[in-house]
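Yeah, one chain of the complex is gone here, protein chain that is, but the others are all in their spots.
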Amino acid sequence: MTTVDIKPEVSSQEAAHLSDRAKAERNLGWKLAGPAFVIMLLVTLYPICYAVYLSLFNYRLTDPAGRKLVWLQNYVTALSDPLFWQAFGTTFAIVVITLIVELVLGMAIAMVMNKVVWPRRTLRTIVLIPYAIVTVVSAFSWKYAAQIDTGFFNHWLHTLTFGAWDEQFNWFGGWFSSIVIICFSEIWKTTPFMSLLLLAGLAQVDSAQEEAAKVDGATWWQRFTKVILPNMKAALMVALLFRTLDAVRIYDNPYVMTGGANKTTTLSMLVGTETVSRVEIGMGSALAVILFVIVLIIAFIFVKLFKVDLTTSGRS
Amino acid sequence: MTTINLEHIVKKYGDGFPAINDVSLDIKDGEFVILVGPSGSGKSTLLRMIVGLEDITSGDLLINDKRVNDLAPRDRNLAMVFQNYALYPHLSVFENIAFPLRLQKGKHSEAEIKAKVEDAAGMLELTEHLDRKPGNLSGGQRQRVAMGRAIVRDADAFLFDEPLSNLDAKLRGQMRTEIARMQRRLGITTVYVTHDQTEAMTLGDKVAVLKRGVLQQIASPRELYEQPVNLFVAGFIGSPPMNFLPARVDGSTLKLPFVDVPISGELESKVQGKDVVIVGLRPEHLKDATVETAPQHSVHFNAVVDQTEWLGNEQYAYIPYDADPSVQEQLDELDRDLDGEGMRTQLVVNLDARSRVLEGDEAELAFDPAVMQVFDPETGDSLTRDEAKAAEIAADSEKMRKAALERAKAREASQAERSA
Partner (left out) sequence: MDTTMSNKAKNGLGLVSIVIMIWTIIPLLWIVATSLKSDAALADPKQNVLGNFWPKDISWDNYKLIFSGGASDLFVPALWHSIIVCVVATVISVALATFCAYAISRLDFPGKKLILTSSLAVSFFPVIAMVTPLFNLWRQVGLFDTIPGLIIPYLALTLPLSIWTLSAFFQQIPWEMEQAAQVDGATSWQAFVKVVAPLAAPGVFTTAIIAFFTAWNDFVFSSNLTAQNAQTVPAALNFFTGASQFVQPTGAICAAAVIVTIPVVILVLVFQRRIVTGLTSGAVKG
């Protein structure tokens, strides 16, 4: 027989049953996720904290007995050292140049990849290759290409300019030309990643909106700035943030190409030489902490000012 | 033989909100029971509790008189068809259907599995698709694979979670009859969740109407239609929905927006002391007096038709009116409960296709006061429900169900004989 029985009251003892199950799920969750989380923090956060501690000492590795607590003296020394500001300037120049070029180039490549019919698949594969290449390899390739004796740059430029370009031009003879080659290598290596992120953003733009704008009489440029760009703002910001933080840490390229000659030492290289070559652990740590703070500030600016929300992307 | 009994089932989430509140249902062997309600009514939750994918906060769930509250889904021996089919994308259609059989290690030989899968595939016309992957199938084919997976199991009961909601209208109609045929043929106890009342009315032996986790009424489709227990059930069942009109009580007269209706007997005593009641009138119970002869005792009235829709076999006319503000709030709430949009108050009339009423014309309409449903505006309860008649309908429906099962069995037997 079918019975209908409606009683709105529920015993409260059953509430505990549910929370038990939720508790079990919580436990299991942390049991599975915990090891990865703890190890991740151990291998990253611990060195950083240790660096903050070490940065307060005047400490040479070769002279452990002479270790002395100097509080913030290392920071004062570093920030008043012209060498630091030189490295800062070089890093800043590389960040700005690569960011602007990569944004324009990356966007162009992304738009081509989005629309191209032939050779769609091949293009996407080829473009991905530089991303996978070891940075050091890219650096050597560009270095040898630009060198006077082994390279081809000067020969090609000489031909292209009908002899106006000096075949003996020394790319690594000055600050600016060195930076140009460093940026070339960096741009070649990292633009693919940028354009892939932008392509993912482009793919999210509803093509019906574009068509609507077309019907409403928008020009190509208007469609690009008023429909496409605002719709992919999130992807654009994420790509910019990733690239900026990556470029600030630049190390491999200038290390291989110039080794810091012609004032092309970057902040990361400064930390490296201070630590490994000069074994000034205290000073090296102080510089490392400064670099870390710079990265934090940039990330903070992006997240707060540009409202980049990274956690919602890819998360439900 | 499978019976499913729900006894005072309650489901509460972390915040203490009861998604299901004290629902009791008895499902008999071979019965096709529909759980229906608007979104958020808890119908899917209830189904998932039966199959074991949701915990039961309190109450007892019995399958074949055995308490199964704490059994894992795999130990309940129920087959389920999911809303988006949940086909395994990495397995072929054959392997998808064979999946439950392969899980019962050693129970079936390879030849047995092959025979069972091919049998099910034949029944569902999937034979030529057995080697394909689900990703390459159409919506209807996927749906049938999901059903195939349920059939091969020899499960105690079938559970369907809105199985047709992802199909287009035409396919939905076809699959609906397919499911009905299959259920009768296998004679298997079935619980089916839907928000589509056509599915509810056509498929169900019994339909359970839920509203915000509370069971409103469980009865045969005919009983729900003719003898609803309250405003919600009356408004939910039927398409186009029942018209609800405010009526002032004046002694032995109900004053409706267009007409005064005399009342007497039990109804008269029930409405005593109330200022206003809500009168429910089904669109098809209103007749165009100029082309159809209205039944005896009909009341006649004239009203201006605002809009008509001619569909060939029938015709709808829309007649706007001003609602009584004293019951407006109750009607608005009902509209929200039914997922409505709070549109203008208008009377919908299902006219004969021959009717030549034009937009802007004054139509001459009539209805029999005996078919009128009257509801208490405070509680929403029906004041016109006739228990004796309801019991009669229930008994009648039960008889028809048994007969249908017998017929299906007999047909099956004769078919088996012929093929043997």
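Going by the order they are written in, the chains are A and B; count residues from 1 in each one.
Definition applied: a residue touches a chain if its C-beta (ideal position, glycine included) is under 8 Å from a C-beta of that chain, and two chains touch if they have at least 3 such contacts.
Since we're looking at a predicted model, the values are computed, not measured.
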item	value
Full-complex contact with the absent chain, from B:K28, B:R153, B:R282 or B:R401	B:R153
Residue among A:F92, A:F224 or A:F292 touching the omitted chain	A:F292
Options A:V70, A:V112, A:A213 or A:L229, residue touching the unrepresented chain	A:V112
Interface residues of chain B (partner: the chain not displayed)	51-53, 72-74, 77-80, 82, 84, 86, 88-90, 99-100, 103-104, 149, 153
In chain A, positions touching the absent partner	22, 25-26, 28-33, 35-37, 39-41, 43-45, 47-48, 50-51, 54, 61, 109, 112, 115-119, 122-138, 140-142, 144-145, 149-152, 155-156, 158-159, 185, 188, 192-193, 196-197, 199-201, 203-204, 234-235, 238-239, 242, 245, 248-249, 251-252, 255-256, 268, 271-272, 274-276, 281, 284-285, 287-289, 291-292, 295, 299, 310-316
